[in-house]
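Could you have a look at this structure, given as structure tokens, before my questions?
Note that this complex is displayed minus one protein chain, with the remaining chains in position.
Labels run A and B following the written order; every chain starts at residue 1.
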Amino acid sequence: MAILDAKIPEGSLAEKWTQYKNSVKLVNPANKKKLDIIVVGTGAAGSSAASALGELGYNVKVFCYQDSPRRAHAIASQGGINATKNYQNDGDSVYRLFYDMIKGGDFRAREANVYRAAEVSSQVIDHYTALGVPFARDYGGSLTNRSFGGVQVSRTFYAKGQTGQQCMLGSYSSLNRQISEGTVTMFSRREMLDLVLVDGKARGIITRNLITGELERHSAHAVVLASGGYGTIYYLSTLAIQSNGTAAWKAHLKGALFANPSFAQIHPTSIPQLNEYQSKLTLMSESLRNDGRIWVPKEKNDKRHPNDIPEEDRDYYLERRYPAYGNLVPRDVGSRAAKERCDAGYGVGPTGLAVYMDFRDAIKKQGDKTIEANYGNLFQLYDTITGINPYKEPMQIYPSAHYTMGGLWVDYNLMTNIPGLYAIGEANFADHGANRLGAASLMQCSGDGYFILPFTISDYMADQIKTPRIPVNLKEFDEAEENVRKRLEKLISINGTQTPTFFHKKLGKIMWDYCGMVRNEEGLKKAAELVKELKHEFWTDLKVPDNLNELNQEIEKAGRVSDFFDLAGLLITDALNRKESCGAHFREESQTPDGEAQRNDDEYLYVAAWEFKGEKIPHQLHKEKLKFEEVEVQVRSYK
Amino acid sequence: MKVRLKIWRQENAKAKGAFVTYDFEEVSPEMSFLEMLDALNQKLIKKSDSPIAFDSDCREGICGSCGLYINGRPNGPEKGISTCQLSMRAFKDGDTIYVEPWRAKPFPVIKDLIVDRSAFDKILHAGGFISVNTGSAPDGNSILVPKEYSDLAFDSSVCIGCGACVAACKNASAMLFVAAKVSHLALLPQGRPEARERVKNMVMEMDRLGFGNCTNTGACEAECPKEINLTNIARLNREYFTAKVL
Partner (left out) sequence: MSNIFNSSIGKKLMVALAGFFLILFLLVHLGINLTLILTESSKPFNVASHFMGTNIIIKVFEVILFTAFLLHIIYVLILQIQNWIARPKRYKIYNFSQISFFSKFMIWLGGIILIFLVIHLTDFYFKSKFGHIGEITYDNISYYTDLSSLVIQKFQIPGIVIFYIACFLILGFHLWHGFQSAFQTLGLNHKVYTPVIKKLGMVYTIVVVSGFTIIPLIIYFTQ
């Protein structure tokens, strides 16, 4: 298992990153101009990486499937971004954020990476502020903070409920600056459909021009995947409907290990599904739990209007079960608690699959104005979708698929096991363990892009200066392009009867039912069978209209869904393999008598990194043992 | 419920394009407008027809991908929303609904209801940023920003770049879009050092791309999904004069 060397630098945890930066190989400015880097994805990670690399003088090519880089799904992040500024004087520190993330991730993340993410968080805030991100301020003009799930300090910077939009536009603006300076070339409406390896190194990608349908070859000395997560494998999720796992999956098929694929976060507070046509679920930011109290009626089937249910008939179940953290328990805990109440028959709303999030007390105490200032746009969003005014009656919420902690396995350099292939942001697995804390995603993505990758990639690029620009007429490019073409032709020539969306919905339902918030051996095995059958049906009965050589949104969907089938198989395999409950991965067989998750540290204190061995051959498991040198591995309790 | 859809179909940028009528009966008032189009597309594919191409991604009104001109208004009959947030509750059984792409010279149609909005990106390349290198920023609290200005900057910065302002304007002017970005950065002390160059370059690029001119009509403000207002345009004018004259 030599390939799983995480390359963690020596030294104490607090010194590792500094020492690493002091000893990393550098590339001189004249040489940087001769080196090409491809970045796939333009979210908070991709945009920030591309602009930072452009500033350094590398030749950067950036790709996104949207019409503009600004539309990447980081734009939809709502609540905030963490940083260890300790502006509130409430005892925050790098160590505390590090510890909160390790604990929040249920001791399944790599210490050194998490510590580094916490370490650079302050710089991220400074940089965004300098870029003009209008974070909330107090009357003295200083930045202000709020508190988020799973922590006891206020370290979350925010811009109303649109923090992601503002950070995304910040990194997009730095990207724009580099585009105008000519260091970055933007390729929008392009989808990466394969990774090209030359002599075992990542040297390029094959993309499909989504307007003309043309397949294009792009070469570089290194490839950075910032292609986000695969939460849309559940079909209904809080993600953008086009978010997908294809880029990461294609890299996986070329040899990159996929780590902890079954760690998928189910967010506790989204608007419940209203009907069968629904194409996505809208998140209600976790920040609402600062002031919103979550409850269900104490009686089953209480049909009274929520405003008519008196205090004594309400069960504030989070406050009851977790008095220390109350409504601010981490996401996985909050989600399961909601599911538990609904499964037990206490759910509300037309489907019984919802709980109340109530602002009555907060409004009474702080007034409409304060609540509006903090959450105005979220309340409005809720009103627009449901037609219910949350100032007047409680919101109905339910968990939904949100974020995937799993992703491509990377070492401390953020490089996958394929030399020259990097994965940053949600596309990698590194920082969130088995559960991500709120407001830690923007932080990690931006940190990876602006402050970590530019250093770590230099270590690799220093050895590339003798490699001339990679020509795209190599046989490796020919083969990769041919394979992509064949697969697309195969998809379009099935000419069956069902649409890609039909299969996607069915797949999503299987995954949600058997591999969602709660999992068990029997269900997972059943899911594996169902996915296999559905996959067969997909490859025999799919219908994709129109042609390949034009804008064809159905072939785009078909390609993504086809990869989801394979990814779903791996996700289930991983969930079956991990016979313990940790973070978002809750195995029914492994719980305490009072229904809390029970880890098995003796057997599963490792990262499960899966290697693709070929079609119809089982994946091979590689284990990266997790060593905790600074923190003591404990039972995660929020009681 | 049942609706009659008259949808602009255009095979590609060079094709002529025309309205095609679809009588669609399987509409539920709970659907969003785009979910209704999704459902129609499923039906079209099964009939071996070509589905209607339209942009959309986040489906929660923040990414700015979607944008349809519905019954003579960007994003349909309701105020302050993007197309993905429009519900079929806004229509009645039996309604005829015209669906057109954004129309403006700098936004050429790519296919059906999809237009090329890269002109917006180009305007931002011309100056929609603060030039600060990664790693060189001072501590976040070393730049104090009066809350009032910070809030105003936020109000301008919520633009989602969807192009509804251009689509709504009788002159296909991009002034509200440009004004929002110029205002956002001009209101913050961090943005002041290059404010003059920024506004000059962005306006020059906007003009070069062939957008129309502002006639202070206010259709942009009335149709902006994020309700960005005309004070931004006045601020843009002010910033421009002072940059040019003083």
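The rule we apply is simple: contacts are C-beta pairs under 8 Å (C-beta built on N, C-alpha and C of every residue); 3 or more make two chains touch, one makes a residue touch a chain.
Computed from a predicted structure; not experimentally measured.
Within the full complex, the chain left out of the display is in contact with B. Touching the chain that is not shown, out of B:Arg9, B:Lys43, B:Arg89 or B:Arg103: B:Arg103 (per the contact rule at the top). Screening B:Val3, B:Leu40, B:Val145 or B:Ala172 for touch with the missing chain picks out B:Ala172. In the full complex, subunit B contacts the hidden chain through residues 6, 8, 19, 69, 71-73, 98, 100, 103-106, 168, 170-173, 203-204, 206-207, 210-219, 221-223, 230-231, 233-241, 244-245.
Just so it is clear, only the chains that are shown with their structure count from here on.
In whole angstrom, the spacing between the mean C-alpha positions of subunit A and subunit B is 27. Those residues of subunit B whose C-beta lies close enough to touch subunit A in the complex are 11-12, 28, 30-32, 34-36, 38-39, 42, 44-46, 48-51, 53, 55-65, 80-81, 85, 87, 89, 110-111, 114, 116-118, 120-121, 124-141, 143-147, 150-151, 153-154, 157-158, 160-161, 184-185, 188, 190-191.
Chain contact summary for the complex, subunit A toward subunit B: residues 48, 51-52, 55, 66-71, 73, 75-76, 85, 87, 123, 125-127, 129-132, 134-143, 157, 159-160, 162, 165-166, 169, 172-174, 176-177, 179-180, 186, 188, 211, 240-242, 274-275, 277-280, 282-283, 380-381, 384-385, 387, 450-451, 454, 497, 499, 501-502, 543, 545-546, 550-551, 553-554.
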